[in-house]
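As you look at this complex, bear in mind that one protein chain is not there, while each of the others sits in place.
Let's turn to subunit A:
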Amino acid sequence: MAATQPSQKDPNSIAEIFKKMDYGPAPEADNVVQAWLQDHKRSFGHFIDNKWVIPEGRKTYETKNPSTGEVLASTIQGEKADVDLAVASACKAYETWSKTPGHVRARHLYSIARHVQKHMRLFSVLESMDNGKPFRETRDADIPTVVRHFYHHAGWAQLMDMEMRGWKSVGVVGGIVPWNFPLMLLTWKVAPALAMGNTVVLKPATYTRLSALLLAEVCAEAGLPPGVFNVVTGNGAFGSLLACHPDVDKVAFTGSTQVGQTLRRVLAGTGKKLSLELGGKSPVVVFESSDLDSAVEGIVDAIWFNQGQVCSAGSKLLVQEPVMEELVNKLKERLTHFRVGNSLQKNIDMGALVDQSQYRTVVEYVEEARREGAEVYQPSGVPQVGCFYPPTLITNVQTVSRVVQEEIFGPVLVVLPFRTAKEAIALANNTNYGLGGSVWTEKISLALEMALNIKAGTVWVNCHNMFDAAAGFGGYKESGYGRDGGKEGLFEYTRPAWEERARPEVGDIDYKTFGATLAARPTITNNSSTDITTDGVTLPSIDRTYKMYYGGAQKRPDAPYARPVMGPNGKVLAHVGEGNRKDIRNAVEVAHKAAPGWGKRAAHNRAQIVYYMAENLELRRQEVAQRICSMTGQKLEAGLQEVDLAIQRLFHWGAYCDKYGGTVQETTLYGCTVKIHEPVGVIGIACPDEYPLLGFVSLFAPAVIRGNCIVILPSEKYPLSALDLYQVFDTSDLPGGVVNIITGDRDHLTKYLTEHQDIQSVWYFGSAEGSKFVEYTSAVNVKRTWVNYGLSRNWADREQGQGEEFLYHAIQCKNIWIPMGDIFAN
């Protein structure tokens, strides 16, 4: 018998392997990485101005391989002086880089792509070692995506003059990126930033700094001019220093919602652009009409890709009741041959978590679920040494559980049943997040309806976690705003060509008291009496106290206070309602009631309504112009001109009703990636005082034509023109609740708009203080904002009054991935 021969007892002998048929080790060699680390004596500083900079006296951070605990290299913890140096270098480089022709920038980006490709293996192995993620993933997903992004954005640099007409670069971009896809996510910032003519100072995450440093070195090798792309390393507070540096014009952040909120607050009122790509709790919705075996593999891609440390991880599985048990059984069976191990091994499905602290967080969540009585399924066979956590399936949980509500950022999947598609939508959207989601069904009509109803920036049909440079990635709700990738992503790194960055000088604001109190009660004297004479009899004119307008009807203010509107002579012209938080509450409520219907209404129909408004406004041309002049004291001619411009503007936006629905994205998918420009939701708008009619029309129209419902505060000083319009709305078939007008104190009402958790965006045209307040306060539920920092714009100007930026603010992008293919042979 063979077993008697000592050599054949060896478990690694061919005879034994032949019997057992196990996989054995298949490690990817790490020699290229070790050599690179050795070249740098395993010690790294910042990379600034195309040079290594190692300032004296800095603390160090040792970066480790989480699979083994092995120390890879020592890096430094930067200090303020290092940020100053890097930003100064980026500022200097910006002077030439921003003026470098698009074609030349395109050549540079193309060169970077080629050089990354050239060093593909070094990048892939390094990323895998530093992060703990499988080498197979860095080789097949992370790094190819990096290369693709540089190529794709080389194209945008080339085409910027044509495709981004009316937009210009922003300045110095501060990039702050997380550790889950260290190189890929930084590329999502750097490529569009450089393509649009900005320079960058990037801070990689603490755990994973090496690939960013390598990229900086490779970019220098590729011939990128000094200072265009700089990498500095440091802790979280160091990141804030970078973000807050006065010469950083834009902060691009990917990371946790909590840090995103902090950034929003510290940058409030500074005039800096900000894009946030934050957390998620993305649903995977599996219908009984799906290919269940394929859904199982899709779920593996959704939650166990990168150890579940993916912002768009499909961590909430919703399964239709009839197939719940079958799918859960299939998943459990799938996990019996799911392999977890050292990231460089080539036959693993999952590697190590990034760090012990992350490991502890995951353990805490799962143990809490266990204590609540949830059923936790985990396969055995996870390595004991190293930062490994098993793939985990949690059943018997409900929406009230923390593991269902919160982002765990680990390989943990919760499963909940649903009965109908409607219930699935409700469960899918029952979350503060809105980054991604997937739908599994073979019914195309169901799939598309689900895709449109899931409130998230990306919806995958019968797949999950597909990314491409040509499709923007980013969130709804507390998953943030702004997009990485696609043309939609370029707007994060550009500003309207006419606009200079605002640098408002606002001191500290007491956010608690801002706008909290109202002005004193209305005047009772000083009314300008107007008499009218009919048939030789003089009569006092009928008193006109304007009401507010919401839900399609004129409404008295909640508190029966009126507010005087003064004429240029200092006399009271009329009274309007003094709105308060209850009026805002009521208006938001009716706006949400109207929103689903308005969003679904055919674009043609919306256009007809807007043209009809223009028609009805023209009928009142004289009257409306006179009202403007009665408030502002302008000559009638100017008033008429404003009315005419408002009519033109209505035509402009009416035209856009059915011409900005989205695009087909040219991703690498075999199938269709469709970008839909969805409404943002309910938008709160505070109008400027200048151009009482035109300012109002310029703001309400773009919002409304793209399917949003609005609560709008007309000019505080000259509100009557906006109130004239509600008669126009009523006669133009505008459904009730789409436009809701609340009059009163701008900052008081803005406070309640901004603090309202169910307002998705606030547009504020008022003071610098108010702008700062809006940005700061928006952080709580990460609502979008658009503020003027106290600067006025020329609303009569076409660029300033109806530019593409209005559309940018009026929509949010959703990319729907629809793979195709059924034909495989004859």
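Methods note: a residue touches a chain if its C-beta (ideal position, glycine included) is under 8 Å from a C-beta of that chain, and two chains touch if they have at least 3 such contacts; residues count from 1.
Criterion: contacts and distances are computed from a predicted model.
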Candidate names "Translation initiation factor eIF2B subunit beta", "Deoxyribose-phosphate aldolase", "Signal peptidase complex catalytic subunit SEC11" or "Probable ATP-dependent RNA helicase DDX47"; UniProt protein name, chain not shown: "Deoxyribose-phosphate aldolase"
Option from A:Ser289, A:Asn429 or A:Gln554 whose C-beta touches the chain left out: A:Ser289
Sole contact to the chain not displayed, among A:Glu95, A:Glu325 or A:Glu442: A:Glu442
Of A:Pro379, A:Gly551, A:Pro564 or A:Gly671, the one touching the omitted chain in the full complex: A:Gly671
Touching residues (missing chain, whole complex) on subunit A: 2, 7-8, 12-15, 17-18, 21-26, 134, 136, 140, 288-291, 293-295, 297-298, 301, 337, 346-349, 442, 462-463, 670-671, 819-826
